[in-house]
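Shown here: the complex without one of its protein chains, the others still in place.
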Amino acid sequence: MTTKPAPTEDLCTAETTRVEAFSDGVFAIIITLLVLEIHRPEVAAGGLGQALIQGWPFYLAYLMAFLYVGVMWLNHHALFQRIRRVDPTLIWINLGILGTSTLMPFPTGLLAIAFHSGNLNDERAAVVLYALIAGLMSAAWLPMFPYLHKNRQLVHERVPELEFRAQFSRPMVGIVANIAAAMLGWFVNPWLALIIFGGMVAYHALTSQGLRHKGGPAT
Amino acid sequence: MTTKPAPTEDLCTAETTRVEAFSDGVFAIIITLLVLEIHRPEVAAGGLGQALIQGWPFYLAYLMAFLYVGVMWLNHHALFQRIRRVDPTLIWINLGILGTSTLMPFPTGLLAIAFHSGNLNDERAAVVLYALIAGLMSAAWLPMFPYLHKNRQLVHERVPELEFRAQFSRPMVGIVANIAAAMLGWFVNPWLALIIFGGMVAYHALTSQGLRHKGGPAT
Amino acid sequence: MTTKPAPTEDLCTAETTRVEAFSDGVFAIIITLLVLEIHRPEVAAGGLGQALIQGWPFYLAYLMAFLYVGVMWLNHHALFQRIRRVDPTLIWINLGILGTSTLMPFPTGLLAIAFHSGNLNDERAAVVLYALIAGLMSAAWLPMFPYLHKNRQLVHERVPELEFRAQFSRPMVGIVANIAAAMLGWFVNPWLALIIFGGMVAYHALTSQGLRHKGGPAT
Partner (left out) sequence: MTTKPAPTEDLCTAETTRVEAFSDGVFAIIITLLVLEIHRPEVAAGGLGQALIQGWPFYLAYLMAFLYVGVMWLNHHALFQRIRRVDPTLIWINLGILGTSTLMPFPTGLLAIAFHSGNLNDERAAVVLYALIAGLMSAAWLPMFPYLHKNRQLVHERVPELEFRAQFSRPMVGIVANIAAAMLGWFVNPWLALIIFGGMVAYHALTSQGLRHKGGPAT
């Protein structure tokens, strides 16, 4: 190792580039596939206009999912600006984040279908599924910050020592909020869950910007 | 900030690269997904040839949508050649542009379905939907030029001072043209809207090239 | 121009990168979308094995289309290694190549459906459609070589003067072969067209490798 440090350096730099390119590709595809979840109404001739107006749950679901994935990409982007090298463990944590993110079009589409049909039981089931996947997405971020905090050699020197320490609680907020959304949505009213889902997108978006202004990571 | 300027510079340069890569990915996927909107005719045995000939609205819609997204990518490309750094606000404006662009396969497919069915009411509804989405796409570009005009630190030095000032009116043309298309298409004749849609693609394409020759931004 | 040559240089270098990234994205998506054209058999319980065996036209079509798009990417790759700068005209020619390439999943899927159904009229129609799209793909390459031959400033200096001159006839071979395939497939036997289609993929693949060995462009 000590006899040829340059190749090691080269290896790791190359890795960061490809991990970012791969992640960018995955996020770009997720965010573009969401449009396929917008239901093309199949109606009798002359009924298209009416059907399009009734399709509002699909447009709302698209908007929420697009913002959510967009914010996830922003967070991922801000995170990797602080990372200098990747090791296999980090690649696996990153794959976990990508793997839970790629699931998003599935619950988003079902959410829209359920609210479009208007059946209360279906709305409940769809809301719980969405909370489950969104909770998994948050859970996938859990190991990232402690791992980077312990492995300083993977991080750019300019990143303050305690920066990642301050982020430990953030995925927990997502997990707790989604558990609350699932329970309120199932036992009380599915619309309460929707409000929490929308609030979580806003929370991630706002903290993403706010922390950046203070020089912290936008996660 | 003044004690370590290099990291800040590095941060921003990296950001531009990934925003471009992400945007390129999104545009590449949109433009390729359009082919999925071409209806595969499901006909009785022996009827494929006839069905393919009747599928002309799908080919026309594909051609128009492909040119539109291609021109949007050209404009985005020309814009980011002038941008040196990105900040969170710029990333959000960019997400707005991408988010409205990814919607394109939806109204394009419905436009083809409506004109394929030949029902006047469906044609009207599809034309209004297309105008709405295309108008949103134009609207998403509205904040970009004023923001860059005010934040010169994000722009390459070689870009003339008043270059973005000259672009303020361009998204407005798109919005007005699409409002006109929606109204003419609904109250007079859906074909009038199609002509305006085609004209807008040609307008964006021609100004994109024309302004480049004068050294201006191709947007 | 003469007062600030560096920015111009920077502009053009950046452009080549993004055009390549965008093209790579489009080719990667086309080649991956082809798998969606493989028909998922919907059969009564217990009939899956039989249905999979009867699905051979889909596997053959996938193989041919994958090789075709792969070879197209190889050619595109070899071409852009020789290009130093891009101008708007070159971007438009490139968009034409991408736009005809993205159509490939459509005729490929229909070809497989027609040969799976076994109806002679449908096979004829599908073969003519495929020849038409494949012919358009070849036609889209027609303006590329003359344009590069005339605009040496866009080409790397190490590329020999007459290299592009030698490529003028290559898209013509594709056009003529596809016209022949359409006519033989329609009037004589659809299988003759399939043989020509397969032969064209082999031709593009072999010349791609052969010309490289002689130091020529792999197109």
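Note that the chains are named A, B and C in the order they appear, and that numbering of residues resets to 1 at the start of each chain.
The criterion applied here is as follows: a residue touches a chain if its C-beta (ideal position, glycine included) is under 8 Å from a C-beta of that chain, and two chains touch if they have at least 3 such contacts.
Please read these numbers as outputs of a predicted model, since none were measured by experiment.
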Kindly state which of the options A:74, A:114, A:148 or A:175 is in contact with the chain not pictured.
-> A:114
Touch with the omitted chain, as defined above, among C:20, C:123 or C:163 = C:20
So that we can see where the missing chain sits, which residues of chain A does it touch?
-> 4, 7, 11, 14-15, 18, 21-22, 25-26, 28-30, 33, 36, 88, 91, 95, 98-99, 102-103, 105-106, 109-110, 113-114, 117, 119, 121-122, 124-126, 128-129
At which residues does chain C meet the chain that is not included here?
-> 20-21, 24-25, 27-29, 31-36, 38, 40, 45-49, 52, 62, 66, 70, 73-74, 77, 80-81, 156, 158, 208-209, 212, 218
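Assume only the chains that are shown with their structure count from here on.
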Between chain B and chain C the C-alpha superposition rotation, given in steps of 5 degrees, amounts to 90
Quick one: chain B and chain C, Cα centre-to-centre, how many Å?
-> 25
Whole-Å gap separating chain A and chain C, where each centre is the average of the chain's CA atoms | 36
Residues of chain C that touch two or more other chains sit at 25
